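Note that one protein chain of the assembly has been removed; the remaining protein chains are unaltered in position.
Right after this comes subunit A.
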Amino acid sequence: MSEHPTTSWQAMQNGTVFYRRQQLYSILGKLPDLGDYIIAGCRYGGPLAMMRDNTKLIAVGRATPAHAKSQIQVYSSAGEGLLLFSWDHSRIIRFGWTLNEQLVVLNEEGVYRVYDLQGDYQQYSLGSEASEVGVVDARIHENGMVALTGSLTLLEVKGWEGTRPMTLANPNVTDPPLSWAVIPPDSNISRHVEVLLSVENTIYTVDNLESVDQRLSQGPFTHVSPSPNGKSLALLSASGTLLVISSDFQRRMAEFDTLNVPSAQGNVKQVEWCGNDAIVVTWESLAVLVGPFADTLQYYYVGNTFAITETDGVRIFGADVCDLIQKVPVSTLSIFRPGSTSPAAILYDAWESFTQRSPKTDESIRSIRPELAAAVDGCIDAAGQEWEPYWQRRLLSTAKFGQGFLDFPNPTDFINMGQTLKVLNAVRYYEIGIPLTYSQYSYTSPTHLISRLTSRNMHLLALRVSTFLSLKPDEVLKHWASAKIMRTRPVASGTGKEAELDSDDEVCRLIVDKFKQLGGVEVSYAEIAKRAWEVGRTGLATKLLDYEKRASDQVPLLLSMKEDRLALKKAVDSGDTDLVYQVLLHLHKHLTLGSFFRLIEDGGEHLALASRLLQVYAREQDRDMLRDFYYSDDRRVESAVLALEEASRMVDPTARISAVKSAQKFFSEDKDRGFEAKMMDESARLLTFQQQLEAEADGKVVFFSQSVNETIRTCILNGMLKRADKIKSDFKVPDKRFWYTKMYALTEVRDFEGLDAFSKSKRSPIGYEPFVRHLVEKGHSKEAVAYVARCDPPKRADLYAECNEWRMVGKECKDRGDKAKLQQLRKNCPNSLIARELEQIAMSMK
């Protein structure tokens, strides 16, 4: 039987709040002396990364590494070595952990690598500016980092995909800050990162917009530490005063003098948070927990310590133990607090009586009947908070026992908690070494846990956990397959049997079979194939890629594998035009123009989309390339259209004419385009003639690039009637169109005499009605009247009406004896006077 939970409790604030110190692992002798190392701890029970602190002297001994090269060691919370790699770049400035348990290592040149737990890494850079001035310090948080450059500016990196760093507002400080910290975007109210710099006596807060002096006077501060939820700050001044304030600097929450701690020796090592409401200040072999009201609890350790803030507590490593110190959760407190009379406590008591076959059970249950459901929930929750399976089981039994008395028991929570605890106990096992608490697990989600397991190459456990929690095994399988490919790297010196086993077909079959067997059909084969390609197994990659259904995943890999035609085909098939562009642009860059064109042309109908998209792109961006493309494919019509398009943009007349002529030439080379060639010939002739016209008009009139009709019109507007006639004959303008055009133009210049002469020059091919209508439309009713008489007799009455010549309407109708028409038109007449007149005429008719 494990000790009673309360044995690890310690009271604070007159016994209303308890903190407990839970020993997670015994790590005696597993870790080197923490004092000699620079350490970065990963939250949520994650591992420790350690690097030898070169500023410290070390006794030469057996354990001392012989070489001076930087080396980073990673240990799990249980002290198991996970990874060891050496660093051969320039000096490491900082390392830290991402949310996904990847280790970020940044050097003084602004180059950073993101390592996974297998030692594979991606390398990124903070940009040229950072590498020039150098990086002096950085703060790495879960989803990004902020680097302090040599010129004391701040660069922010968001995410870990190598995004371009953003420059934050310049803090304008002259010396590097004494200490500094960042509040990550997630826990900041503005959702953007905030940097806290301890400068002189005060703190500067810097974000991407501004740098603000918060005007504190107690500084300088040697430690700045924001709480996990970003709402409070713990500041330790050089004079040893610990100050707790809200992160908006509006409220001061607590003050505590660290110099008064009796057994503290030397300097404060760390100021970390324990959850969001208490602070841990560590010295060598001592950790002091400072509560919200400056009450303290002291914990002694052997040797140097290292503390890691967790969202619900703090993990402390000593030389021999790894502890979790946290506030005792409410549910646990209400059950186990001595003298507690809460329903949950009574339920627990009842269950204990029941196991001892005591009749007290019944009485207890009765007394809490109304709150029984809450009591059951309390027990379930408390079970989740316990570390020891013994107590978990007892509390869950209590809950189950209590449920029996409920009218409508709902076992969902109970079952979930049981499952969760099973998983948590499994990963807390020292060989796995992930001391995850229930609330951390709820916060980070089961899938996160699974990815952490896979990144440790614990595929079987991960698979079992995911099946147990009925999650999709995709991620696990994907990781497994990548690992499999890495492991089965063909070795040249392999014996016959091994070589056979490791052959591409075999591995591919293994992977595909495993996926099918486990139903992981949604696994992206492209990612695995990429992995295979990266390790140089092109054959395997091609085979795996065949299983990929999504073109957007296939194509980039195919491109990097130089499978150009296949990549283009897949992209076209996908219908995703952007993907096609991706391929086209890539190929355009990497192939010679000739083979690039050939690739597209040879594709024929199948690659028509690619060919068309290339034309769309080239028309806007690269006309020379388009011209070559059309030329190489003998596309005369397209070449001609391209020439025309260019012509329409040209200002210089001669260039334009020659462009039109070249279009004409292209058309004439295609025997089906005789009409177009002829038109272009006309066009070129017209342009030349227009140049001539402009010269005749002393450059005062613009003719160039007008249409035939417009040219005629412009000639007439400017009195060049002869020229208009010449155009008519030169370009074989039909009479009708010429008459309309000329009539419109003469009306426009109000040359009514000219119009009259024109109308009489010969019999109008368009009749005279259009004259009347057009003149009326343009507001020249008076001039229009004259033409009515020359129109068809039956229409005259209507036309007179349109010209507002009502007397003539009457006369016309009378002459023609059309009484019905008269009656009809009379309805439209403008005033009664005319109406009466028309009425009279109508009367006079029979």
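Note that in this section contacts are C-beta pairs under 8 Å (C-beta built on N, C-alpha and C of every residue); 3 or more make two chains touch, one makes a residue touch a chain; residues count from 1.
Keep this in mind: contacts and distances are computed from a predicted model.
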From "Exosome complex component RRP45", "DNA-directed RNA polymerase II subunit RPB3", "Ribosomal RNA-processing protein 42" or "Sec1-like protein", the hidden chain's UniProt protein name: "Sec1-like protein"
Sole residue of A:D186, A:E682, A:D818 or A:E839 that reaches the chain not shown, by the stated touch rule: A:E682
Contact with the hidden chain (one of A:Q517, A:Q621, A:S729 or A:S832): A:Q621
Touching residue (missing chain; options A:K736, A:K760, A:K782 or A:R836): A:K736
Absent-chain contact - pick from A:I189, A:L585, A:A655 or A:A695: A:L585
Interface with the undisplayed chain - residues on subunit A: 164, 166, 190-192, 207-209, 472, 474, 522, 524, 549-550, 575-579, 581-582, 585, 608-609, 612-613, 615-617, 620-621, 637, 641, 644-645, 648, 660, 672, 675-676, 679-680, 682-683, 686, 705-710, 731, 733-734, 736-737, 740-741, 744, 766, 770, 773
